[in-house]
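Removed: one protein chain of the complex. Kept in place: all other protein chains.
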Amino acid sequence: MEKRTDKNSYTVIFAIGMVLVVGALLAYLASALKPMITENQRLEKQQNILYAMGINNNDEGSATFVSTDEAPELFEKYIKQQLVIENGEVKEDNKAYLIDVKKEQARAKNGKTRRLPLFVGEKDGKKFYIAPIRGKGLWDAIWGYVAMDENMTVQGVYFDHKGETPGLGANIKQRYFMDDFYGERLLTDAGVFKGITISKSNADPTNEDKNDYEIDAIAGATITGDGVTAMIKKDLKLYLPYFQNLKNN
Amino acid sequence: MGKDTKLILDPLADNNPITIQVLGICSALAITAELEASIVMSISVLFVLGVGNVVISLMRNIIPSKIRIIVQLIVVATLVIIVDLVLKAFAYELSKTLSVFVGLIITNCIIMGRFEAFALGNGPWRSFLDGIGNSLGYAVILIIVGFFRELLGSGTLLGIKILGDPVAKTGLYAFGYENNGFMLLSPMALIVVGIIIWVQRTRNKALIED
Partner (left out) sequence: MEHIELFFKSIFIDNMVFATFLGMCSYLAVSKKVTTAVGLGAAVIFVLAITVPLNWLLDQYILQPGALSWLGEEYAAYDLSFLSFIMFIATIATMVQLVEIIVEKFSPSLYNSLGIFLPLIAVNCAILGGSLFMQSREIASLGLATTYGIGSGIGWFLAILAIAAIREKIRYSNVPPALRGLGITFIITGLMAIGFMSFGGMLTGGDEEGEALENKNGAQIKTVKDSSTTNEIANNTKVIE
C-alpha cells in the first residue's frame, strides 16, 4: 500500500503549506523586528564614525566603541557638520550618516549621480573629515570609515566586514591592522591621488614609514587585503575635488 | 553502556562526524585559523543541530519523502535566519560576531547529514541526543585544529600571546623562533585534519580503510 505521504497531492499541499508558514513567519519577524534592527544599525554607524576620528573606549589591544548609550550624545558633540556632495555641489544634511553607500554605488553604476556623504568632526581644535567607503572582500561586503585631515592624510580608520574568514580576513577590524593607517598619506606631494596599498612585500611590518603609501598585509588574507586597497582607492578618490577646493579657498 | 550515552559518546571518537563520516568539512577548514572562532562555530552548530534534529524528528511522519531534502534545508535555513534576526534586534554585538557563521551553518552538511541519517527515523529525544553528540564530536576536531593553527600560525591562543611578542622579540622569539604563517592558510587545515585522522586510526586499528 502506498504511504499517505507519498501521494502527489499530499506533496503539493505540504509544499504550499510549508511555504506559507515559513514565509509568513519570516516576514512577520522581519517586519516586527525591523525598527529595533534599524535603530541598532543607526547607533552602530555613529559608533563607527566616532571610532574613526579617535573617539572610542580602546584599551590595550582591542578595538572598543563608545557605548551605545553615549553614542548619540557624543556624535552630536563631536560631529560639527554632515555634508552631502552631489554633482560637485556641497549641501549640509544632518541625516547624511544614514545614506546607504551600497545604494549610492548601485546608482552610480546605473548612470545616476552618486551622493557622497562626508562628516566633519572636531576634537581638541583639530578638524577631521570622515568618509565612508565600501567594497568587496573574499566572501562578501567589506566597508569602513576613514578620517582624514585637510591634506587627505589618514587620521584614523574603522573597517568592518560581513563575512570574511575569522582569524584571517576578519582581522581587518583588529587594532593592529587599523592603527597602521594612522598618518599614512593618500596624496602625493604634487596633490595627485595615490591611495594606500595593502602590500604583502612590504619591508616595513611595523609601519614606521608613513610616506610609502603602503600598509603591511595580513598573512593569509590576500583577497580581503586587495579589497581594502580597492575600496580606499576607488571611493576616497571621489572626495579629491572637495579637498582640492578646500585648499584653494 | 546505555543506549542513550552511546548516542552522545560515539560521535566523539569512533563515529566522529568529521574524521569518519566526512561531514561538515567546509566549515572546519574555513574558520579554524583562530581558536575563538572554532569555539563560537561549535556552539552555534550545537544549537542548530540540537534544535533542528528535534524539529525534523517531530515532523518525520508528515514530511513527504519526495521533497524531504527541500524541507530539511528550509527548516535549517529558517531556524538560522530566525536566530539571526532576533539576535540583530536584541543582542546586536553578539549578532555581529555570529553573522559570519550564518552562511556557513546553513551550508554545513553535518546538519543535513544528521537530519537525513538519524532524525528522519528516530524519536525527538534520541534525535536531540544524537544532535548534541555529533556537534560535540565536530567541536572536538574544530578545537584541536583551531588550537594548533592559532598557536603555530600566530603564536597566540584566544588572542593571548603565548609564545612571546614577535615584534619586540621576547619569549621564544628571542631565540629566533618565527611564526609559521603558512598554518593560517586553509590548505594547512586539510593537512592538520589529515594528521588527526592518521593519529586516530593508528590508535584504533578497526577504523583503518582497506
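Each chain carries a letter (A and B) given by its place in the written order, and its residues are counted from 1.
As a convention for this text, a residue touches a chain if its C-beta (ideal position, glycine included) is under 8 Å from a C-beta of that chain, and two chains touch if they have at least 3 such contacts.
Remember, it's a predicted structure, so these values are computed and weren't measured experimentally.
Visitor: Which of these touches the unseen chain: A:Ser9, A:Asn87 or A:Thr206?
Guide: In the complete complex, the chain left out is touched by residue A:Asn87.
Visitor: In the full complex, which bits of chain A touch the chain not displayed? Write them out.
Guide: Residues of chain A in contact with the hidden chain: 19, 22-23, 26, 30, 85, 87-90, 103, 108, 113-114, 136, 138-141, 162-163, 190-195, 222-223, 226, 233, 237-238, 240-242, 244-245.
Visitor: Touching the missing chain, which residues of chain B?
Guide: Touching the chain left out of view, chain B contributes residues 19, 22-26, 29-30, 66-67, 69-70, 73-74, 77-78, 80-81, 85, 102-103, 106-109, 112-113, 116, 185-191, 193-195, 197-202, 205, 208-210.
Keep this in mind: only the chains that are shown with their structure count from here on.
Visitor: Quick check on the complex: what are the chain B residues that touch chain A?
Guide: 30-34, 36-37, 40, 61-67, 70-71, 74, 78, 81-82, 85-86, 88-90, 92, 99-100, 102-103, 149-150, 153, 159, 167, 181, 184-186
Visitor: For a test of understanding, state which residues of chain A touch chain B in their complex under the given definition.
Guide: Chain A reaches chain B through residues 3, 5-7, 10-11, 14-15, 18, 22, 25-26, 29-30, 33, 36-37, 40, 44, 61, 139, 162-168, 170, 205-206, 219-220.
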